[in-house]
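One protein chain is absent from this view; the other protein chains keep their places.
We call the chains A and B, going by the order they appear; numbering starts again at 1 in every chain.
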Amino acid sequence: MVYVEMRNPEENYPFDHWWVIATSEELGQGQLLPRKVLGMDVVLFRQDDGTAAALVDRCSHRGLPLSMGALEGNRITCGYHGFQFDPTGTLVAVPTQPNCPRKGSVRAFPVVDKAPYIWIWTGDPALANADDVPVYPWLREPGWAWATERIHVAANYMLLKENVLDLTHFPFAHKSTLGAIDSYANYSPPPVLGDDRVCYRNEFLNQPLSPVYNDDLGLGDRLTDRVDEGVSVSPAVHIAKVSIRIKEPRPGEKAEYAFMFHHMTTPETPRSHHYWWAMARDYAVNDKAAAYFKSIAHVAFAEDKVILEAIQKRNDEAGPGANLQEVSVVADRAGLMARRQLQALLDAEDRRRAGGTV
Amino acid sequence: MVYVEMRNPEENYPFDHWWVIATSEELGQGQLLPRKVLGMDVVLFRQDDGTAAALVDRCSHRGLPLSMGALEGNRITCGYHGFQFDPTGTLVAVPTQPNCPRKGSVRAFPVVDKAPYIWIWTGDPALANADDVPVYPWLREPGWAWATERIHVAANYMLLKENVLDLTHFPFAHKSTLGAIDSYANYSPPPVLGDDRVCYRNEFLNQPLSPVYNDDLGLGDRLTDRVDEGVSVSPAVHIAKVSIRIKEPRPGEKAEYAFMFHHMTTPETPRSHHYWWAMARDYAVNDKAAAYFKSIAHVAFAEDKVILEAIQKRNDEAGPGANLQEVSVVADRAGLMARRQLQALLDAEDRRRAGGTV
Partner (left out) sequence: MVYVEMRNPEENYPFDHWWVIATSEELGQGQLLPRKVLGMDVVLFRQDDGTAAALVDRCSHRGLPLSMGALEGNRITCGYHGFQFDPTGTLVAVPTQPNCPRKGSVRAFPVVDKAPYIWIWTGDPALANADDVPVYPWLREPGWAWATERIHVAANYMLLKENVLDLTHFPFAHKSTLGAIDSYANYSPPPVLGDDRVCYRNEFLNQPLSPVYNDDLGLGDRLTDRVDEGVSVSPAVHIAKVSIRIKEPRPGEKAEYAFMFHHMTTPETPRSHHYWWAMARDYAVNDKAAAYFKSIAHVAFAEDKVILEAIQKRNDEAGPGANLQEVSVVADRAGLMARRQLQALLDAEDRRRAGGTV
């Protein structure tokens, strides 16, 4: 069964891929949660045993979104004529007749719930391997404080990925927030390639720690070495780590600390995406941490959202055929590599489909 | 004169047809009423003697909607340069010169006012026969209580016609209203063909009467035979009749009662339509009847509107080329027949035009 047809040239995302579709927390028992990903309307729900399931959000009969129906046990009942579907998408009941037409089944998507995220495989189910879904200890295990939230961004997801691969925008886009803390603009960050992933690395050596990290660590003016590293793990995941080392630790004092950032991106359409940020730290693990993370995110990531949406809007107004000016500099190296890696992924997927191996 | 050019494939409605365009009541004397039907902007008004008239709602000079002008006697004066048109669409005055250009006339539509509706013929005027405009005694004559109202539905009109041809949606779409009253879902209604019209027929025999009909009839738990029949008379008209017969009438008691439903549909665009519902009954003919009909309609038909608009929205998002899944069951038989009958009407109209007989 071929699930995906010829790629729309605007769809710059691989379908044979795991993507975050929701947080584990936001999908309650008994709920029908509609969400569009990669241009497809999906309805998410939990089975009786809590296992997450995902179907195309469109009844096979007359097309009503299934999310407008009712969930009873493991079955979705359509809100129009009562057709019932099980978690595999199989049409299991038509109220007006004893039998169900075979062609009445709807597409089901592989989903995996590994807290704090529910992941969906949007391509050929035969290629889906739940073991490939990543788990991040710092978002689950004791010893870490963390928070995550979704932001809807009306811009292609690659605009965000390139944004987080080049932090030299801090002093300008985040002038009064993140930008106030560091002289990122003086960096020409060399991408470091490891495991075919696109990275950047910025060092802030022998300096007082910037307030974002220092506020709850309380080092004052003491000198630290800080290394910021970011990795575009896949089109769906970017992880950044801030490693802090106290230059002259006091006797018995813990000398090394970590602050983790996630930028999880899931295309909604070619012109919009869902963006889950997450932050975690291994110090000051207290009740106030989540609120602190959100206070940073709500200001700084809103600044990015405004910028990316303005760029997308202008591109859209120019139209698909417009040959818009784009000049790149050294600081774009990681972003440009991410584009090339994405293109390689898309080409491989196109070849795989053309070869009939799907 | 050929009024209609090549059919836009989305325009699934016959032009050589009578359609409801307004209620007689809503078109007051002296009023210019704009309404779009079958993709055409029309301005309705009454002549001095009260006769309804309809013109294309666009001045032949520079294109201002005539409905933005003024009605003086039998003439519309355009609100831009004062060109005047009579009820035949003839340009009869240009303020700045003594003569009127011949090509300045605008299209006039045959209209017929047969209360409670004003009907418009949207095709070749030579084919319009006012005798074909139907009159419904139960919406005019003594012995009946009735009401009618327009609802705007942002969905193709055939979605509504199929809706009213398959009442097995009651228990799901109208769970707490109409659906609460009958076990429609247990029916696989056999369409009955009479006079080339698409019908359904549901029987509820030897049962207490459901509250919708019983509330003002007061039969309590007494047993009745009830037959629901619906007929798609044309693309513009669907009529349903509920026939009630008391199983064991008391001496001298009237044993038979009728409740009539109308579903009058007029395409506005390929993606929207005007929908006039009407209800009438030959019992409890009192002042409260109209309010009772509206109380039913405002809840139940709003439920249909939400469903049909959700389906249309998804279809639109998928785009015209999308090959959307649609599986049909036995209960769809009447609806599918209505589609075929419509297609035959459209094909005949296309042949007639191609043959130059228009």
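Note that a contact is a pair of C-beta atoms (placed from the backbone, for glycine too) under 8 Å apart; a residue touches a chain by one contact, two chains touch by 3 or more.
Not measured: the values here are computed from a predicted model.
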Hidden-chain contact residue, picked from the options A:70, A:92 or A:311: A:311
Full-complex contact with the absent chain, from B:73, B:95 or B:249: B:95
On subunit A, residues whose C-beta touches the chain left out of the figure: 162, 166, 168-169, 171-173, 185-188, 307, 310-311, 314-315, 324-331
Residues of subunit B in contact with the chain not shown: 41, 58, 60-65, 68-69, 77-82, 91, 94-97, 101, 103-104, 106
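Basically, only the chains that are shown with their structure count from here on.
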Rotation, 0 to 180 degrees and nearest 5, that superposes subunit A on copy subunit B via CA atoms: 120
Cα-centroid distance, subunit A relative to subunit B, in whole angstrom: 48
